[in-house]
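For this depiction, one protein chain was excluded, whereas all remaining protein chains were kept in their positions.
Chain nomenclature is as follows: A and B, assigned in order of appearance, with residue numbering initiated at 1 for each chain independently.
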Amino acid sequence: MITDVEPIITARFDQPDAHTIDGYERTGGYQALRQVLASWSPARVAEEIKDASLLGRGGAGFPAGVKWGFCPPGVWPRYLVVNGDESEPGTYKDRLLLERDPHQLIEGVLIASYAVGAAQAFIYIRGEMALAQERMAQALNDAYARGYIGKNILGSAFSIDVVMAWGAGAYIVGEETALIESLEGNRGMPRLKPPFFPAAKGLYMQPTIVNNVETLSNVPWIVRHGAAKFTALGAEASKGTRVFAVSGHVNKPGVYEVEFGVTTFRDIIMDPAYAGGIRDGNQLKCFIPGGASAPWFFEEHLDLPLEKGTVDRAGSMLGSGAIVVMDHTTDAVKACMAVVRFFAHESCGKCTPCREGTTWLERILRRILDGYGRPSDLDLLMDVADNISPGIAWPPKQTTICPLGPSAVSPLSSALGRFRGEFEAYIARAEAARAEQPVVLAGAHAHAHDHGHDHDHDHDHGGHH
Amino acid sequence: MARLTPENEILAREIIGRYPRPKSALIPLLHLAQEQDGYVTDDAMAHIAELVGVTSAEVLGTCSFYEMFKLHPCGRYVINVCTNIACMLCGGDELLHHAEETLGITAGATTPDGLFTIEAVECIAACTEAPALQVNYRYRYKVDNDAFDSLVDDLRAGRLNDEIPPHGTLARVRQHIPDDKRAFIVSPEEAAAAGEPAWMHAHETPSVEGGA
Partner (left out) sequence: MTDTSEAPPVDGVPVTIDGVEILAAKGELIIDAAERNGVYIPRFCYHPRMEPVGMCRMCIAEVDTGRGPALQPTCMLECTPGMVVHTDSEVTKKAQEGVLEFLLINHPLDCPVCDKGGECPLQDQAVSHGPGESRFVEEKRHKEKPIPVSDLVLLDRERCILCDRCTRFAKDVAGDPLIHFINRGNNTEVNTFPGEPFASYFSGNTVQICPVGALTSSDYRFKARPWDLEKTESTCTTCAVGCRVSIESSRNEVLRYQGVDIDPVNWGWLCDKGRYNLAALDSESRLRDPLVKGPGGAFEVARWSDALRAAANAIQAGLDAGGPGAVAFLGGARLTNESAYAFTKLAKGVIGTDHVDCQLADGMPAEAVLGLPKATIDDVCAPGGTVLLIGPDLKEELPVLFLRLRHAVLRDGVRLVQLTSVPNGCSSLASVVLQHRPGEAHEVVRALFADIPAGRDGGGVNPQALDQARALLRSAGDPTAILGRQSIAEGAEWVLDAATALLDAAPATRFLTAVRRGNTHGALDMGMAPGLLPGRATLAEGRDWFAPRWPTVPAAAGHDAVGILQAAAAGQIHTLVLLGADPLTDFPDRQLAARALSTVPNLVAVDLYITESVQHASVVLAAAGFGEIDGTTTNLEGRVSVLNQKVTPPGTARADWEIAAELALRLGSDLQVESVDDLRAEMAELAPSWAGVTDELLFSVDAADGVVLPLPTATATEPDAADADAAAAEGQSAAEGEAGESDADTPAATGPVRPGLVSFAGGEPLDPPALDAYSLRLIATRTLYDQGTFTQLTPSLAGLAPGTVLRVHAYDHDRLGVPSGTELRVKTPIGSVRAVVVTDPAVLRGTAVAVFNQPDVPLNELIDATQRVTDVRIEAGDR
């Protein structure tokens, strides 16, 4: 269903000066903060957000209001951390929110900090987003200057510093405990949960609320308009609106804010109001419904609504709102490789199955693509995958600390499950070629063709001269 | 080469001052070092180690984890071509190939004149604008071969100097918290002793239950 709801968080995207403090103030900016500081108790704010059933927009979809309530009582200080590390392939929304409406996020951060009793807030922005950092730095400076941040905000007792932090290129830092490690100046390697749930033991082992940029950008609107107005939008368990990026083989790739839970995949992929259908009149082959970690969907899933529960039950996830569409010309093995390679490259290296397993998967796929595949490789792929994510089920079971390792299994099981023939064809071609002209198995050397994904990082100074 | 310059050291101290614990400033400081020299030098790492009170090995441990930090000199312009799924579907690999041919180097390498480094990178959050690339982390969308060629020409000719600073510089606006506005930097130890933030009491019994 296509509804014509007013956008909530992308409302200012067409306003050229929305990123400036004047532009923001002119369109109702910081009113929610004023309202809260004038007359709401922190508990009241938290209650309102809980009532709004605002689901986290970072991937896991956990209700923000509930999460805020998880800070153990009486433990201080607490911190608030904004996850602006957006790097899940296909995902493209947080960057826009940061670049085009930074004050909306800042206002959300201030209100959330007030609600949870945070002593300091950090906005962690992905390292590669130079413009977003620039806009945010300017926005913070301006907000300090006008008294929205800092000591005795707007004359109230509420005082807090909001600090911009930024990363340096590591997808895993999007995982909240890795983000915290990174914010502590460490290698961004996830912590094991339990015991390290950030709400209980986060930044500096203190209670810490980690929320996504989009999640917190909703907060000012909810405060101003009330939870009821928010829950009036959306479906059963998915309230409000959500921003989806539709990319790949569509006519109008783009970022669309739609009513959450009622719009279907067919609507958003095919309708002229949104992505406008498959390019060149081609056939749909498959699509990723929620970022690279999500198992792929096919034709038969098109009429599912963009609703968390429904998509979960169908065996995938809405994740970070990233829909990547592939048409029938797509080479499933190559597509699979692109995603598997990503996870192998981004593994933090902490867990053996992820560090070794994802790389092994990549190397087998590489071999198949390079014409050195063996028939036994397909079972081997699945067994290696099974050792990373036992049972290859959804939601994934894992032998690892975080879901990154198992995420590499999603594209593999999807592609191999549906398009096994394409893998077999590669292998058959290879076998045929070998029959004509025997070659020595040299899969490892083929690695050199892999466009520089061995990045400039082997800081090899082994010699100690 | 190069510890942080005196000016940058002042900046570094300001950045450190924003965090409850000095080590938290590590990534921003490494960016500062990279901004200064175009890459992160060993001396800069040792200097940063002194500033935040950790060993150089710990700084290297953090630094080498993150892709953006270069431990060797690279080009004035680092061109990151996205080859992840959305861009790949829309010609990212071909764009990379064209870039390699045009500049006469393979991904990971730097042109002999020290001007360009090409890298094949993972998703840069511009999926709807595929194929996309970044030059020193400034975006270029829907890049076809012609667009790439003119981009390179413009960079060579210095026509984009205003828009694209040399490699290492990210945001050209820095956050600055004026002393008179600063709330407080809360180290876990102090705040634990202080109990809940002072302002939490202020609303225990709110005077007006606005709109409830």
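The rule is simple: contacts are C-beta pairs under 8 Å (C-beta built on N, C-alpha and C of every residue); 3 or more make two chains touch, one makes a residue touch a chain.
If you're wondering where the values come from, they're calculated on a predicted model, not measured in any experiment.
Peer 1: Please identify which of the visible chains the hidden chain touches across the whole complex.
Peer 2: A, B
Peer 1: Write down which of A:R44, A:K67, A:H103 or A:R187 is the residue touching the left-out chain.
Peer 2: That would be A:R187, which touches the missing chain.
Peer 1: Could you tell which one of A:R44, A:R78, A:H249 or A:R363 touches the chain left off the display?
Peer 2: A:R363
Peer 1: Can you list, in ascending order, the chain B residues touching the missing chain?
Peer 2: 42, 45-46, 54-61, 64-67
Peer 1: Since one chain has been left out of the picture, which residues of chain A touch it in the full complex?
Peer 2: Touch set of chain A with respect to the missing chain: 170, 187, 192, 194-195, 344-353, 355-360, 363-364, 367, 380, 386-388, 390, 397-401, 441, 443-444, 454, 457-464.
Keep this in mind: only the chains that are shown with their structure count from here on.
Peer 1: If you look only at chain B, which of its residues touch chain A in the complex?
Peer 2: Spelled out, the residues of chain B in touch with chain A are 18-21, 23-28, 30-31, 52, 54, 60-62, 64-72, 74, 80, 83-86, 88-90, 93, 96, 100, 106-109, 118-120, 122-130, 134, 136-139, 170-178, 180-186, 188, 191-192, 194-204, 206-212.
Peer 1: Taking the complex as given, what residues does chain A use to touch chain B?
Peer 2: Residue list for chain A touching chain B: 35, 38-42, 44, 74-77, 86-92, 94-95, 117, 119-120, 126-131, 133-134, 136-138, 140-141, 144-145, 147, 149-151, 156-161, 163-171, 182-189, 204-206, 226, 245-249, 253-255, 288, 292, 322, 324, 326, 330, 334-335, 338-339, 342, 345-346, 348, 451-457, 459.
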